[in-house]
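Just below is one structure, and these are the notes that go with it.
One protein chain omitted, others in place.
Coming up: chain A.
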């Protein structure tokens, strides 16, 4: 509470009188304290005002708004052409009438700090001998000097060079020294730095890639192939179960008459079935290759003993010939619609 006279007088914008008031105010206050002690303000009075939390909050919020507005409009308030600082202080004076708690007083003090600071700068503007320097006017003159239009946003590549040329007359900078034959770097980048940069780059890359890699695990190439292989096996088993007696011709099975590339894919996926022993191939009486799934029990028995490898080649030409020869109209392995 002892702050109050000081703060209240802060509203006065005439400095000398302000000091006078402040001194007198404090004197009076001290006298009061001496005479009546703390009883000068009845505890009941205080309680009444303090009891209304919404009023307290409102005061604090108003103080904060005021402080913010001073901080944000600093340049505006500094301009000698307006009275905004006085207005702010008058507002603060009104607010202070309802100040009862330390928190509010602290905010008032904070505003005082900001306002004093602003006042100091304003004073430095006003009391300069002769003409005061106005940076805003300076900036505007400089813009026209640079050949920039104040209202348009256009860029002039030469603008800063124009200032620099003018600046050179005011600087007695030693011209910097250059070798005539080629360039010479006074300080070649130390090799240490280079090593660091190289080391850093891949770790960053790795960090960035890691999570995406994990997310895409399911759809990674390996997984996609395995899924396809299983799908192909499913088809093969279904055809076999539908009619276990008639042989499934390998070429009929793998060829997709509508797409050469899917045919190649089918051959690729089927080869996994053979390699892993899920399917077997044999030649029928007409020496045509046939394919059949291997029964569950046989998987083990088939074993590695009788495995053979061969390479199948297929070209669009042979693909067409095969379609004609087997009279294939539909693909036995339906294209995956998921993709």
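Note that in this section a contact is a pair of C-beta atoms (placed from the backbone, for glycine too) under 8 Å apart; a residue touches a chain by one contact, two chains touch by 3 or more; residues count from 1.
Everything that follows uses one rule, which is that contacts and distances are computed from a predicted model.
*Asks:* Which name from "Superoxide dismutase copper chaperone", "Acyl carrier protein", "MAGE domain-containing protein" or "Type 2 DNA topoisomerase 6 subunit B-like" does UniProt give the chain that's left off?
*Replies:* From the choices "Superoxide dismutase copper chaperone", "Acyl carrier protein", "MAGE domain-containing protein" or "Type 2 DNA topoisomerase 6 subunit B-like", the unshown chain carries the UniProt name "MAGE domain-containing protein".
*Asks:* Kindly state which of the options A:122, A:162 or A:280 is in contact with the chain not pictured.
*Replies:* A:162
*Asks:* Looking at the whole complex, which of A:146, A:264 or A:288 touches the chain that is not displayed?
*Replies:* Considering the complete complex, A:146 is the one touching the chain left out.
*Asks:* Out of A:81, A:173 or A:309, which is the one that touches the chain we can't see?
*Replies:* Missing-chain contact among the listed residues: A:173.
*Asks:* Given the contact definition stated above, which residue among A:55, A:102 or A:137 touches the chain not shown here?
*Replies:* With A:55, A:102 or A:137 as choices, the missing chain is touched by A:137.
*Asks:* For chain A, which residues touch the unseen chain?
*Replies:* 74-75, 121, 124, 128-131, 133, 135-143, 145-146, 148, 153, 155, 160-178, 184, 186
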